[in-house]
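All protein chains but one are shown in place.
Presenting chain A:
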Amino acid sequence: MNNFEYSRPETAEAAIAAVAGDAKARFLAGGTTLIDLMKCDVEAPTHLVDVSRLPGLDAIEVGPGGIRIGAAAKMTDVAEHPAVARDYPGMREALLLGASTQLRNMASIGGNLMQRTRCSYFRDPSYAQCNKRKPGSGCAAIDGVNRGHAILGTSELCIATYPGDFAVSLMALDATVHVQNGRATAFPIDDFFLPYGPSPHIEHPIGRDELIVAVEVPASAAARRSHYLKVRDRESYEFAACSAAVGLELEPDGRTVRDVRVALGGVASKPWRARQVEAALRGKTFDEPTIRRACELAVEGAKDWGHNGFKITLAPRVAARALMQVGGLE
């Protein structure tokens, strides 16, 4: 790991100014992915500006309209918050099924949202080709081992899978990401993750010196009846092969779908909202055949890159199962 300067400013403004004033400076929160990538020689900032102790940045505020989670809040503290357990159970599950307790005790919500969409070739600079690590160099995964890679939202330049869980649950719940950079800006969560275009190394609409201050999740009946199902190669401490964040609200008749949310993880280049599935279920009777038919729509346009075709079969099943579990059909 290269050496660097370390600072711990006392205000958000000072932290932003410190990063803005130094082209090779970066915010540091829990360090669980930044320090790791620095050890792999993938990242080499020369100044780390620690934002993990900024006063108030870890606050979790609950109101009737929703919950506002400070960017420095730890994954563990959010998962263990009673309002999260009560009103956003799917978000809690997504947090608790990510990484390990040790990592969740360190990792912040802001850092979690900023974790790179990456693959094992990205982590290993001995591979010359990686358009994310070295724009224009090619992609080692397209003709390489790509079992874990994405089937949705890929491009000929990069097929890496968005690896996180928490943001998938945020995607289902229509969260907003609040960013500070002199002026305050808010991004709907779907816009906070850019689709792969000509520059797959650019993953977010914010610059290096823009600080995430909070994530806001609106309260809803679908959030209160939400669920996160994560399917993976080993039972725990593993990234998703496929995951589904779902939310459900039925009409008073108890069987007609009023509101439904479906987002997928582990299969796409970004947290992936399956709006076609939702549209096919809204107003319909909530039963297994209808759910299974609707969930097939989740993989429309999916592409098999050689080793990951199994995800085209898996994703609709995971989505359907998550819906059946949340709806009490399984």
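Basically, a residue touches a chain if its C-beta (ideal position, glycine included) is under 8 Å from a C-beta of that chain, and two chains touch if they have at least 3 such contacts; residues count from 1.
Please note the rule applied: contacts and distances are computed from a predicted model.
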| item | value |
| --- | --- |
| Chain not present in the shown complex, as UniProt names it (candidates "Sarcosine oxidase subunit gamma", "Iron ABC transporter permease", "Ferredoxin" or "(2Fe-2S)-binding protein") | "(2Fe-2S)-binding protein" |
| Which residue of A:A73, A:M91 or A:M106 touches the chain not shown here | A:M106 |
| Chain not shown: contacting residue from A:D22, A:D36 or A:D259 | A:D36 |
| Touch with the omitted chain, as defined above, among A:D22, A:D50 or A:D190 | A:D50 |
| Missing-partner contacts on chain A, residue numbers | 1-6, 30-32, 35-36, 39-40, 48, 50, 52, 76, 99-103, 105-106, 235-237 |
